[in-house]
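This report concerns only the one structure given below.
Only one protein chain is missing from this complex, and each of the others stays in its spot.
Chain naming follows the written order as A, B and C, and within any one chain the residues start at number 1.
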Amino acid sequence: MTQSNERKLTIARAMAEAIAQEMRTDPGVFVMGEDIATLGGVFGNTRGLVEEFGRERIRDTPISETGFIGAAVGAAQDGMRPVVELMFADFFGVCFDAIYNLMAKNTYFSGGKFKVPMVLMTSTGGGYSDAGQHSQCLYGTFAHLPGMKVVTPSNAYDAKGMMTAAIRDDSPVVYMFHKSLQGMGWLGTEQGASVHTPEEDYTVEFGKAKVVREGRDVTIVSLAMGVHHALKAAAELEKSGVSPEVVDLRTLVPLDRDTIRASVAKTGRLIVVDEDYHSFGVSGEVIASVVEHDISVLKAAPQRVTAPDAPIPYAREMEQFFLPSPAKIVDAWGRMKAA
Amino acid sequence: MTQSNERKLTIARAMAEAIAQEMRTDPGVFVMGEDIATLGGVFGNTRGLVEEFGRERIRDTPISETGFIGAAVGAAQDGMRPVVELMFADFFGVCFDAIYNLMAKNTYFSGGKFKVPMVLMTSTGGGYSDAGQHSQCLYGTFAHLPGMKVVTPSNAYDAKGMMTAAIRDDSPVVYMFHKSLQGMGWLGTEQGASVHTPEEDYTVEFGKAKVVREGRDVTIVSLAMGVHHALKAAAELEKSGVSPEVVDLRTLVPLDRDTIRASVAKTGRLIVVDEDYHSFGVSGEVIASVVEHDISVLKAAPQRVTAPDAPIPYAREMEQFFLPSPAKIVDAWGRMKAA
Amino acid sequence: MTPSKEQLHWMYETMVTSRRFEETIEKIYLEGKQPVFNMASGPIPGEMHLSNGQEPVAVGVCAHLEKGDIVTATHRPHHEAIAKGVDLNRMAAEIFGRATGLSGGRGGHMHLFDPEVNFACAGIIAQGMGPAVGAALSRKMQGKPGVAVAFIGEGAANQGAFHEAMNLAALWKLPFICVIEDNSWGISVAKKDSTAVARNDVRGAAYGVPGVYVEGNDPWKIFEAAGDAVARARAGEGPSLIEVETYRLAGHFMGDAEGYRPKGEKEALFARDPIPAMRKRLLDEGAADEAKLKELEARAEDRVSAAIDFARSSAAPAPEDALTEIFA
Partner (left out) sequence: MTPSKEQLHWMYETMVTSRRFEETIEKIYLEGKQPVFNMASGPIPGEMHLSNGQEPVAVGVCAHLEKGDIVTATHRPHHEAIAKGVDLNRMAAEIFGRATGLSGGRGGHMHLFDPEVNFACAGIIAQGMGPAVGAALSRKMQGKPGVAVAFIGEGAANQGAFHEAMNLAALWKLPFICVIEDNSWGISVAKKDSTAVARNDVRGAAYGVPGVYVEGNDPWKIFEAAGDAVARARAGEGPSLIEVETYRLAGHFMGDAEGYRPKGEKEALFARDPIPAMRKRLLDEGAADEAKLKELEARAEDRVSAAIDFARSSAAPAPEDALTEIFA
């Protein structure tokens, strides 16, 4: 696309636009959550909606996540298409039963007869010193449990198309947006997340990872914020003649193992970048998915750049030490080469 | 040890004995949970305790998991050593914040100054048609999150020693016991779980996997109920001249990667057996832990025998199809050889 | 509000249907479980929570409900399902884990779902509350009629979900009713050992919601209290909270030795079995004669045997269907 046609949106605006467009055409769509009406969402992703759709359909809730997420399940089963917000993914512990035992399983328990077409949007990620109860990604936690799709956009184009797809999906979708990609100034912002985003509605299909940068020497698999770290590391590595390929998973459930495997088959090397905790999560799954398919493709031991298995620290020095970064990816390449 | 000295206990009795012994010597130890007093625990693991220690220290609770697990955190921080029961691991969704955001993190948040010496014991597993909200293992869910140790005994000896160690540990320990290993007749029972268990108190160190059967051709890594499947499969495979080694992980956090790696380095082949969901869990982590260490050890693509990424079905035919089994492990070996 | 003759006949027949159904299930459940009781064995595996004794609550409330109204039930759902009109054949087949079951055997007895009559379950304590409140919200937002009822046990009223959902329903003035079946036990824990107040109707005050306690497991009184609440809900006046004194004649689940019951409790409860009591009162008050009652009872028996036959003669599900219907 040409510069002149460009219409850069932040992820926050892309999300709000997708929701608004669906609300205009489908009266069943409504939004529920804390501070999503007047405030427009703590992370801006419902801004402008209450002005257009009013307080019935853009519905502020009490701080009762079990109550209103459970209610969304009931409304969805009754023909509505709720979009609910869990303000921080970190809060899942107060309401997860409604999510993973009801939302995710009622379709199965009813033999497919109850549909639960709802979207649970929730923010993830650290990097701005919000400490251990407000900085987690928890990708692995959500993706591990069956019955819900889990999507993690890394840019505004995907964010809009995935929100539209999520709302139209007859299955429950957990939509995890990373705070540093929202385009809210106060959270800092990864500029690379604000990209051209068409005004008309469109969908981004779930289960399709994307090669966001082609390369020959190593595959860097990541998601959300990690994709931007990976792209920066790739640019850095290129300077020393390395050609990295970067794969944006885009959705964790379904997980596009084929694209990962094809890329690693080409490059022979794998680095997984994940801001979620190290063990028993995304990074292990990606590595296992490659080797269980074919052990012959790897030329070096795969590397992980992840958050360590520790609560997330507050102090900047510690948090920066803790989080994945482009430099750590470059280091991982170094270890891989050395090995 | 000789037959004459044998004192076979069920896991349920081994757990109760460990708790009783610690309660006798440490007045800070007490038990809280639903139906753990008069009933002795739905799964028998607190049987006999209320008779000896009374209702103050063996304390039935309302159905308020957030309340009483949160209370255990506060009591532990105040010098007590609570052993609390979450009746089924499946119920974690109503109370996980108290577990993973308080119990697991308050030590860190306080820079090590608040200790949270508590044990959260919880039952796992299916196989008796209890359907999708009462049959889950969720090992990966608990092990993924930092700040809590996670242990999963497969037999009464370990169950007792691990309970004693858990109670004496100054860190929070999640103690996951598999229903089919409890030795409660009404749940069926894996006979192999009831083994010789010394009367005197002892501890089993966390972070030490155990080679429960030595072999040369393939390493079968598993935990809890899966260990018994693995042993049966190994016996079967032996008939056709295959020599499998079986590793019982025993604890997920800390995870003994060294023992896994050493075994696979010897056998060159890996099968992971896990009754928890397939993706983003234990099986992926075990495989990744091997290959990220050394890609040269594997002679065949590693195999997983897990619960699929689906809610757990009720009907016997479906549930048996769904669960890991010795036959599926034998099949995995077949795939591995064929590959 | 008093039930009409027709309503009384329906209530009695439905109670008897539920009781006969459970008596039959109880027997079949034990097939293959003797002499060794192993939950995994027999034609009906898994946990089995009987509701016998609690039938008056289900019929007293559901007498006021239409097909389009919503009910969420618990781990102990038979009486409520039958009273709400869930297809008895497919329900029986579900309990037997057959392909013809409500969900093709995926859910079993704790997960009965029937969209035809807007019936759903949750095996997790108090977790039917949120979905019922949400269905009520859906009806209000769509301007469609309908009342949503969440049945829970008295033990469930100590769970956070109860509180959050009650507050939401009251705040948004939704056509929602919480019906608490106070059988005085949560497994082995007595109400007085779990609940700081003697009666949960007082908890209505925490939400500005009318609370009523109905004593005596009495179908007439339950009908009256529920009638008021349903009328209130249909008139757009908001939610209600009803707690009903009832009795669990069986154990918490089959296999429960019930050692926690005080001596004599079971005998006392059986002496107050609500089904013979209702029968007697119907006769006494002339609401039905012996012939009519026999007719109702016969119809109940017939429905139950037809359902059991349907279940028994239905095919088992294909094992690999375990992996279908995960997503819509």
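Convention: a contact is a pair of C-beta atoms (placed from the backbone, for glycine too) under 8 Å apart; a residue touches a chain by one contact, two chains touch by 3 or more.
Here the structure is a predicted model, which is why all the values come from computation and not from measurement.
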| item | value |
| --- | --- |
| Chains still shown that are in contact with the chain withheld from the display | A, B, C |
| Residue of A:131, A:150 or A:305 in touch with the missing chain, whole complex considered | A:131 |
| Absent-chain interface as seen on chain A, which is shown | 34-35, 37-39, 42, 60-64, 66-67, 90-91, 93-94, 127-134, 185-188, 308-311, 313-322 |
| Chain not shown, touching residues in chain B | 30, 56-57, 61-62, 64-80, 82, 97-98, 101-102, 106-117, 146-147, 149, 169-171 |
| Hidden partner chain, residues of chain C it touches | 158-164, 166-167, 170-171, 193-197, 202-203, 205-209 |
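The definition used in the following text is that only the chains that are shown with their structure count from here on.
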| item | value |
| --- | --- |
| Chain closest to the middle, measuring from C-alpha centroids that were averaged per chain | B |
| Per Cα centroids, the chain farthest from chain B | C |
| Chain B and chain C: spacing of chain centres that average the CA atoms, whole Å | 35 |
| Separation of mean Cα positions, chain C and chain A [Å, integer] | 41 |
| Interchain centroid distance [CA atoms averaged], chain A/chain B, Å | 31 |
| Contacts with two or more other chains, residues of chain A listed in rising order | 66, 97-98, 101, 108-109, 146-147 |
| Sites on chain C at which at least two other chains make contact | 101, 104, 106-107, 111, 122-124, 127, 160-161, 326 |
